[in-house]
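What you see is the complex with one protein chain gone and the rest in place.
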Amino acid sequence: MNFGLSEDVANSIINASNEVISGKLDSHFPLVIFQTGSGTQTNMNTNEVISNRGMEIYGETKKGKTLKIHPNDHVNQSQSSNDTFPTGMHVAVLIDLNRYLLPILRNLELTLGKKVKEFENIIKIGRTHLQDATPLTLGQEFSGYHTQIKNNLDHINENIKYVRQLAQGGTAVGTGLNTKKNFDVLIAQEISKETGLQFETNPNKFEGLASHDAMTHLSGSLNSLATSLYKIAYDIKILATELKELKISNVDILDEVLNSCVQVMGNHTAVTVSSNYKFVYDLIKICMDILN
Amino acid sequence: MNFGLSEDVANSIINASNEVISGKLDSHFPLVIFQTGSGTQTNMNTNEVISNRGMEIYGETKKGKTLKIHPNDHVNQSQSSNDTFPTGMHVAVLIDLNRYLLPILRNLELTLGKKVKEFENIIKIGRTHLQDATPLTLGQEFSGYHTQIKNNLDHINENIKYVRQLAQGGTAVGTGLNTKKNFDVLIAQEISKETGLQFETNPNKFEGLASHDAMTHLSGSLNSLATSLYKIAYDIKILATELKELKISNVDILDEVLNSCVQVMGNHTAVTVSSNYKFVYDLIKICMDILN
Amino acid sequence: MNFGLSEDVANSIINASNEVISGKLDSHFPLVIFQTGSGTQTNMNTNEVISNRGMEIYGETKKGKTLKIHPNDHVNQSQSSNDTFPTGMHVAVLIDLNRYLLPILRNLELTLGKKVKEFENIIKIGRTHLQDATPLTLGQEFSGYHTQIKNNLDHINENIKYVRQLAQGGTAVGTGLNTKKNFDVLIAQEISKETGLQFETNPNKFEGLASHDAMTHLSGSLNSLATSLYKIAYDIKILATELKELKISNVDILDEVLNSCVQVMGNHTAVTVSSNYKFVYDLIKICMDILN
Partner (left out) sequence: MNFGLSEDVANSIINASNEVISGKLDSHFPLVIFQTGSGTQTNMNTNEVISNRGMEIYGETKKGKTLKIHPNDHVNQSQSSNDTFPTGMHVAVLIDLNRYLLPILRNLELTLGKKVKEFENIIKIGRTHLQDATPLTLGQEFSGYHTQIKNNLDHINENIKYVRQLAQGGTAVGTGLNTKKNFDVLIAQEISKETGLQFETNPNKFEGLASHDAMTHLSGSLNSLATSLYKIAYDIKILATELKELKISNVDILDEVLNSCVQVMGNHTAVTVSSNYKFVYDLIKICMDILN
């Protein structure tokens, strides 16, 4: 899939891109994260680093021969920051979800499931309004936590559906002007192959460029998860400290959970507010750093 | 399904309940909405109004004969505010969603779909960062809005899944102590029949009583919808005023949409914060008035 | 201060306005609260009700004689919804603050001050991270709550400064076009006299019309108060329930406080979001119902 690039140019771009990915060119990306909505600056920054480094690599490997790689004509080719940037965001978010959050959550769900079994014969008092009510087993109490996490996992997985849709191929305003035919479908297949994750081209590029609904939906599900984790951590903290029903080796970890959850809730407000304000392709993308 | 109530008592309770539903006893519910988390006061208020009015009705129709209907033993029977209240919230929310929000949204989606067709040959300038970029049709622009609403409809419908699950039958702490066998399954069937909506018993009553995750998930999807509607209304407002590309008979309606959306976002923060804080059955339920 | 109105017209407007204030004409104000940003509809609604009812009253008292009172020329005279509406909001907010919130807060501060004295010799264990630390008196613990409320009172009073500034006299865009000379200063004096509260004309009408910063500042201080009340109510709830250190006749009232506080926090998000978006006089005013 080189779409009209010569093999030399294509390979040089690939080599330079791999160096960018490796992190060794990080110092050539000096921009702050709070930049213009469409990410134009970072997009051009990337194009220029790749073209320059691509030409250098070519010269290094070809003993001084030169090759013209233009940041716009060759690197940015067939693309616009308007479709590249939301695509980059979706890909980065799905990779991170699969690398960090989802495995941790699945592990937490398994662990809580084991605790439900382990605690199934420990009878304790159930409380309502912090006051004694009727008995239940500790396993039953933990089955509530287990179900919360299981439902949150399902909930996040449902919301990921929209993150799988890529805007690439829409170019400047969604019409795909200047792209090669079928570029949108092929690039989604290529990215799926490369990442081992399931992506598809967004069936409506106008939505994919002009809204960030996929991110807002996902942020809503992370906010939900944060409220559930907060409740569970706080319950366990009280059970372990004031009520002395549980022994926890490290109570402090619960405060770390509480603090982190609160930051996720705050970020969700930021995502919500920034989702509000957009006109056509005037987007606030960069601040949607919702997974950290 | 009278679960041990005599026919006279059951019928009197039904008659009194119908009067409560009709609204003619509203003045007997003087409580403010910001009450204790479990809704205990409103639950007991309801039990007492039903038992008193039930006895009155019996006397009226049976010419002075008396019948003992106890608010706890007969009306509250087999229940706790801890399972009744979340059940009532889920039922009320699903009825309102189906009566108001979902039909309006479906209609909006249809209307936008028609506009996509109607505008398919009107060529206009596309803008990026509020500045002229490349051309597209007005129909393409509206297809973005159409897709946003379609996706939000799907998104809300997915989130409704958890609202369909009823806590009834869990009683005070989720164990179902004091309920008749199978009451949870049967009551969910009965409510489904009565409302024409699909409900099921929550497979884990401990989750159903101790968390409000279903409401937080749903509120997240309403917050998403609000950000989408805000974007669409604001786009159309600018297209109609500053850019004079569209003629709108009533621009003010767009401001009503913007204002309403902002209140939904604020309520979502309230739902998020109140979801945070709960211990076992110490819930903040009442303030989750997320649909209005 | 009749600014060119004949005595008959002025008196009829005053009489009609008093009926509006009394509430007996409420059914003639059918508009929803989520209307256009400037409040134009409600402004015109008010002008029309006053002019019509003013003419009726004149006819009733003058036995059938007629008088022309025009909604724009006589009632709205020298004004625009752009200056009238923010003025109305500031006046309403300051009246309500002085009638409800501030007296209650002052009373709470006095009560907590008494408890500090009353509890000064009751020694108890101090806790850090919900675990026992070193002793203190219950009076010392309550002195913390007392100081929180005292500081919040000061804080709200400082923020009120901007609410005292009235936009009236700026008319449509802040220049005061079409107003009588000195109308802005005189109307602020008149409103101060009428309400017994201290108002002044906003020294910069452009700010007064185009921003709602006064409301955002105030909302911030109410949000602060809500977090303080939440902390105090929650502390006392735990001291009264789990720790059994305090006896409270009505624990439920604490949940009412917690619930109300959460709604204030949610409304603060709504105020923050709606403060964001305005262009020149395109304001979202109505939803800033921050005191309820």
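Residue numbering begins at 1 within each chain, and the chains themselves are lettered A, B and C in the order written.
Please note the rule applied: contacts are C-beta pairs under 8 Å (C-beta built on N, C-alpha and C of every residue); 3 or more make two chains touch, one makes a residue touch a chain.
Quantities reported herein were computed from a predicted structural model and do not represent experimental measurements.
K.L.:
In the full assembly, spell out which visible chains the left-out chain is touching.
P.N.:
Visible chains that the missing one touches: A, B, C.
K.L.:
Would you mind spotting which of A:41, A:98, A:131 or A:189 touches the chain that isn't drawn?
P.N.:
A:41
K.L.:
Looking at C:105, C:210, C:240 or C:254, which makes contact with the chain not pictured?
P.N.:
Here the residue in touch with the unshown chain is C:210.
K.L.:
If I consider the whole complex, including the chain that's not displayed, which of C:20, C:101, C:122 or C:136 touches that chain?
P.N.:
C:136
K.L.:
Identify the residues of chain B touching the omitted chain, counting contacts across the whole complex.
P.N.:
129-131, 237-238, 241-243, 251, 255, 269, 272-273, 276-277
K.L.:
List every residue of chain C that touches the chain not included in the displayed model.
P.N.:
Per the touch rule, chain C residues meeting the hidden chain are 36-38, 80, 82, 126-130, 133-136, 140-141, 143-148, 151-152, 155, 158-159, 162, 171-175, 177, 203-204, 206-207, 209-211, 213, 216-217, 220-221, 223-224, 227-228, 230-231, 234-235, 238, 261, 265, 268-269, 272-273, 275-282.
K.L.:
Name, in rising order, the residues on chain A that touch the hidden chain in the full complex.
P.N.:
Against the missing chain, chain A presents residues 32-37, 40-41, 234, 251-252, 255-256, 258-260, 262-263, 265-271, 273-274, 277, 284, 286-287.
Throughout what follows, only the chains that are shown with their structure count from here on.
K.L.:
Could you name the chain whose CA centroid falls nearest to the centroid of all protein CA atoms?
P.N.:
Looking at where each chain's C-alpha mean falls, the closest to the middle is B.
K.L.:
Approximately how many whole Å separate the CA-defined centres of chain B and chain C?
P.N.:
So the centre of chain B lies 30 Å away from the centre of chain C.
K.L.:
If you look at chain A, which of its residues touch at least two other chains?
P.N.:
Residues 129-130, 238, 269, 272-273, 276-277 of chain A touch two or more partner chains.
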